[in-house]
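Got a structure for you, questions after.
In this view, the complex is presented without one of its protein chains, the others remaining in place.
The chains carry the letters A and B, assigned in the order they are written, with residues numbered from 1 in each.
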Amino acid sequence: MWPLARLAAGTFSSPGAFLEVVEAGRYRTSLINSLVLSTAAAFVSVAIAIVPAWVFARERFPARNLARTAVSLPLTFSGVLVGFLVIVMLGRIGAVPKLAGLVTGRELFAGSAFTLAGLFAAYLYFEIPRAVMTLEAAFRHFPPELDAAARSLGAGPVARLLHVTLPYAAPAMFSTLAVTFSASMGSFGVALVLARRFTVAPLEIYTELTAFLNDAVAGALCIALAILTFGVDRLFARRAA
Amino acid sequence: MKLEVRGLSKAYGHGRPAVASVSHVFPEGRISALLGPSGAGKSTALWMIAGLTDPDAGAVFLDGRDVTNVPAEKRDIGMVFQSYALFPHLTVLENVAFGLRTRGVGRAERMARAREVLEMVRMADFGSRPVDRLSGGEQQRVALARALAFRPRILLLDEPLSALDAKLREDLRGELLSLLRALALTTLYVTHDQAEALTLGDELVVMREGRIEQTGRPADVYHRPASPFVARFLGAANLVAADVSARGDDLRLPFATLDAPGGAEAGPCWAMLRPEDLEVVGPAEADFTAALASAQFLGPVQRLRVFAGRQELLLDVPNDLAIGDEAGVPIRMKREKIVLFARAEGEAPEGPSVPPPGAAVSSDVFPRTVH
Partner (left out) sequence: MSLPVSPRRVARTVGIAVTVALALCLVAPLVVTALGAFVHADWYGQRSEGTGAVGTLGLFRYVLGLWSGALVISLRLVGTVLPLALLIGAPAAFAFRRRPFPGSGVLETLAMTPLAIPGIALAVGLLLGGGRTVRFDLLVAGHLAYTLPLVLKTVSNALEREDPDLERSARSLGAGPWLTAAWVTLPRLVPGLVLSALLVFAVSWGEFNVSFLLATPLVQTFPAALYLTYTTNSFPVAAAATLVFLAPILPAFLAIQALGGDEFRRGLST
């Protein structure tokens, strides 16, 4: 509780810089970048997470626990670490280009770690595990007779997915979207490591703070980021459970 | 629609199979009640007929066609689940119309037909309600409407009333019966409640440990059970260890000897008589006298617990009969109601209270707990 008071004191000391934030192109770009990337990453990670979450919740197979542990492992990783891992795979001398080089003779994706795609991949890396775990919990509560009832009424697998499973899981999916969105909006470590040729909000804040010693702008950016995050989060949360 | 199963089997790997080679032809257009204790395999069999569980062996035939490999969604069956399984995100009307929707019926028509079916179950006013605001009885009726909306050719019901309390169950039982009779669909009704099965079934299929023990009309199964298990499952039964004489003419009970029923095999046997088949009479007409242990007023009848020698018996007498503490109650047995079962020497009846062999008391005279 006391750390909160400190935080409030810190960020509210710079209202005047707001105008600067809104008008200057660079700041707007960084905020928009963050927004777009985070939203896209949230949707994609939830979409990818659906199948594994369902499988974990309902099926038993030999490697299940192992796979589950593997999938949830990235939850413990700090942002910097994820950034590093992306470089490991997609940097100039990353594993993927090297592998591609061996197979096709051309080093595909070399250096892609430092593009928007790279940051996006990093977001996915720590969001998918979270999405899978949350959705799995929701799917586990899915009453099995519901699926059986749908089948008895003539619904094929696609129809069941669309009309029974997804609507049932919709609240959980929206809250997962909210969580993953918030996580990537505020993720600093990843941005620091990977965002070289473009900028996202957390990075801008950092630069303002340390390079330009522009506390006011940094503070304003923080507030703007917080408001954006909170706003979109509420948007998702309204449809959540 | 004709329904037949042949050699249907399913095991879940715990050793004992859930369903062990069940074969039966279900009468068309009639209600067959699948009755048995929990674990008897009746729900498993039902789900296999529905196509929701794959059998390990055997086949299911609908109208003569082998549908064993046909997925559940294509079998055109209506099913009501124990938990009703109504879709929480849809309203009552949308739930009922679901089966029509999957069959490609247009929105206007399916809503109209859904309303018709809801009228049939007397839930017409509930159309736009979300399902989580319904009581148990209301949900059950919606589930039924949903299963019937698309006019299936068979109806399967998996313990549909078991989630309700006793009074509600009794009331709905009657409603259900008239509705099902009016529909004249081939219906399979799974239950562990023998009162339900007796009331609703045109045919009774008694299952135990994955096998069919007996089939037949309720009255026949009740009066002529094929085994002590069936006898006790359908109601209270006195089982007395007895012997048939070597020449097959005498039935020797511990407290009386009578002419053996025709065709009785010589040797040890169980003689079964239901409490209503024993009556208190004047001393002249009695077969034997017994000592009164207790009298319970059950409402419609009085249930007496007596000891004939060391044999405990239950008998039902009219509720206004005055029973004093007479030294002996004169009792007569209804000869035509005696049923004999095979017995191994020294065998004790199965059931919760198993007396040690040779000891005084009973055979298990109390009905199985059915609720």
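Some notes on this structure:
Keep this in mind: a contact is a pair of C-beta atoms (placed from the backbone, for glycine too) under 8 Å apart; a residue touches a chain by one contact, two chains touch by 3 or more.
In this text, all values refer to a predicted model and were calculated from it rather than measured experimentally.
Only one of B:Gly7, B:Gly29 or B:Pro71 touches the chain withheld from this view, namely B:Pro71. Interface note for the absent chain: among A:Phe43, A:Phe142 or A:Tyr206, the touching residue is A:Tyr206. The hidden chain makes contact, of the residues A:Asn33, A:Ser112 or A:Thr134, with A:Thr134.
Touch with the hidden chain on the side of chain A covers residues 1-4, 6-11, 13, 48, 51-52, 54-56, 59, 61, 63, 66-89, 93, 95, 125-126, 128-130, 132-134, 137, 157, 179, 182-183, 185-190, 192-193, 201-202, 205-206, 209, 215, 218-219, 222-223, 225-226, 229-230, 233.
Following the convention adopted for this analysis, only the chains that are shown with their structure count from here on.
Rounded to a whole number, the gap between the C-alpha centres of chain A and chain B is 56 angstrom. Within the complex, the chain B residues that touch chain A are 47, 50-52, 71-74, 76-79, 81-83, 85-89, 98-99, 101-103, 146-147, 150, 156. In the complex of the two chains, the chain A residues touching chain B come out as 143, 145-146, 148-156, 159, 163-164, 167-168, 170.
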